[in-house]
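For this depiction, one protein chain was excluded, whereas all remaining protein chains were kept in their positions.
And now, chain A:
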Amino acid sequence: MLRLLLRGAAGSARKNGGRGPVAHLQPLRQYSSSQSSGAAKVVAASLLTVGGGIGGTVLYAQWDHKFRATVEKNVPYSDSVFGLILGPAPQNAGPPVRTQLESTQPQSMLEKRAKTSKVQSEKKVKGTTETEAIEPTPTVSVPAASMEEASVEATQIISASGDVPSVPAPCDTEPTVVTEHCDECHPAGPEAVLHGADSPTEQLVERPAEEVSARLAQQDQDEQNVLAAVSSSLEESLACSARAALQAIGAQEAALQAINQHTQKLKEAMEAESPPEEKSVQWKDLEAALMDRTSAVTDATAALQKANEALDSLRTTIRNSKDLKVAAARPLVLAAEENLHKMAVDLDRVVAQVQSAEAESKIVSQYSDLVQEAKLQFQKEVSSLTPEIQANWKGLTGKLSSDDLNALIAHAHRRIDQLNRELAEQRVREQIHIDAALQQQKLEDQRVLENAVSSSLQHVKEEARLEQERKMNELREVMEAEMRTQLRRQAAAHTDHVRDVLKVQEQELRAEAEQVLSSKLLDQETRHRQLTQEQLDNFTLDMNAAYARLKGVEEAIDSHLVAEDEARRAHQLWLSVEALNHTLKTAGAEEPSVPLDSAAQIVRDSCREDDFASALAEALPAESLSRGVYGEASLRARFNSLRSLVRRVALIDESHNSLYQYFLSYLQAALLFEDQQVAPPTQLSSEDLDPFKLLSYASYCLEHGELELAAKLVNQLKGEARRVVEDWLTEARLTLETRQVVSLLSAYANAVGLGTTQAP
């Protein structure tokens, strides 16, 4: 706009030359005002476009936060603008990577997704509960229950998804211990199924799981309580019995020790040949040992009794706990039984030891008694024989006399004989005695054997039973584990199947959803694209229109400028031509006009771009430029003055040009009279070529302002007349030429001026 103004101003300043700008300001002002109105339009249009773009951006950012983020990232200070207008950007906490289109998804997709995730979480929970149930309390019922619930749930899901009524997997193969809980599950299961079948699909999954878990928890709790009670009781009794048994064992061992000590002491006492003081000490020790032994034995028996009582109580508790039929307590029970058995075995062993020790001690005591008796007997004999000798005769070897010795030897011989006789008797009765002894021994052995056999049988039975129980437990556990694995496998297979089905479903749903999504997306895209394209098109159209208008305005301005330029130039040309014309008129009566050079220069300057005008301007004869031209009046006057001369030299030509001829011609001129002015005919005949006639024609023409015709006529003069009028003719030609050129220029300028002048 400014450029245009400047261009216009510069053009006008360039072209103005000698003219003032005043004449041009008016049109310029008009042009500038029209230019300014066009510029204002452009400004308004651009402002509108920019404002619309900013408003649209803000609105779209309000609706789409991702777009807003993008804009804020890319365009500086836009975040402050957005903050001013829209408020702070919302934070996207929650599920990550939620694109815009997800928000437009139907709620069911999200619900389904949530549902599946919930199911998965539930399953996880289930799994954790399972593991929890399994690890601390490896029961069968709880995993079974959980499996049950899981299968129930799975079937519910399947039923929910396929509306196929299904029955949860039966758990009747479990032993009776579990049936309780299965019974609990069964009512829960079908109930849940019914519930699930009745209730809507979404709630089906939720409630049974809760119930089941609650029930499960309840069951766990109960079992745990029972277990705790049982275990506590078992432990108590076990501890008590263990204590008692230990005590008994200790007591028995103490008794054993005491007995052994006693026997040892007895042996020592018998065999040792110590002095009487030591012997009395020994006997005292022996008595003490005997006392100890008796006390120990009584203690042992008491302890044994107590232990037996404790064991009995333990047995009863074990039986009670067995009667409770809590599977979890079974190992405890088993362990308690084993402990019991062990304790019983130990007790028996210890008792047997004690008994053997007692038997041995009895034998030893018998032996000691016998020995004592023999000793006494011997003492008596010895004392009877040698009264003065003391009992301990071993140390008396030096003190005894030969008589005593002989007596002693004789006694000894006699004793030997007696003994030999006894021996023979014994040998005779040996067999009988042996038989009797054997019999006794046999009986004894039998009895002992029976006892031992019975006890060992009992023990073995007990062990076998325990072993059996243990094996059964193991087997049960193994079976349980296997069952669990099988169930787990089944559940796994089920879950796999369910998972597969779910996966397939998921895929199908996903495909469907994706299709829907893609179609919606496509729609949105196409709509968006359409909209954007429309917007773009509109914008482009507007822009193009604006641009076109701008261009049009520019072109109009340019054309205006050009037209104005041309008009000015035409005006200039016209003015210069007028000036030229005017200079022509400055021709005085006898003087030529002002030299046309300056005017012609002006004309040439004013028509620099115009070829025609410049050619015309060039066509001006040099004489006129340098010297100017004569006006018609002067030419007329001159002609009039010439006329007489021409008359006088009318006869002179190339052949007749002597002085005489001159005289004759003068004479002719003096004598011949013609009309001053005669209208020339349209066509000159040969007789009209007489100089006098020609002169009159020319005069007539001149008088009537037809310089051209006059010149033409005068051009017909020949000879000297012609020579005389040559200058005049030249002048006339010059004038005519100049006038012709000027008239042409003026006509042209007028035409151009007319052409460039704009009608209002």
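Note that in this section contacts are C-beta pairs under 8 Å (C-beta built on N, C-alpha and C of every residue); 3 or more make two chains touch, one makes a residue touch a chain; residues count from 1.
Just so it is clear, contacts and distances are computed from a predicted model.
S.K.: I notice the complex is incomplete. Of the names "MICOS complex subunit MIC10", "Integrator complex subunit 11", "Trafficking protein particle complex subunit BET3" or "Large ribosomal subunit protein bL19m", which is the UniProt protein name for the chain that's not shown?
M.R.: UniProt lists the chain left out of the view as "MICOS complex subunit MIC10".
S.K.: Using the definition of touch stated at the top, determine which of A:Ser80, A:Ser280, A:Ser356 or A:Ser658 touches the missing chain.
M.R.: Considering the complete complex, A:Ser658 is the one touching the chain left out.
S.K.: With respect to the chain omitted from the figure, which of A:Ser626, A:Ser641 or A:Gln676 is a touching residue?
M.R.: For the chain that is not drawn, the touching residue is A:Ser641.
S.K.: Of the residues listed, A:Glu268, A:Asp445 or A:Asp727, which one is in contact with the missing chain?
M.R.: Looking across A:Glu268, A:Asp445 or A:Asp727, the contact with the absent chain belongs to A:Asp727.
S.K.: Going by the contact rule already stated, which one of A:Leu227, A:Val603 or A:Val649 would touch the omitted chain in the full complex?
M.R.: Residue touching the absent chain, from the options given: A:Val649.
S.K.: Could I get the residues of chain A that touch the absent chain, sorted low to high?
M.R.: That gives, for chain A, the contact residues 638, 641-642, 645, 648-649, 652, 654, 657-659, 662, 720, 723-728.
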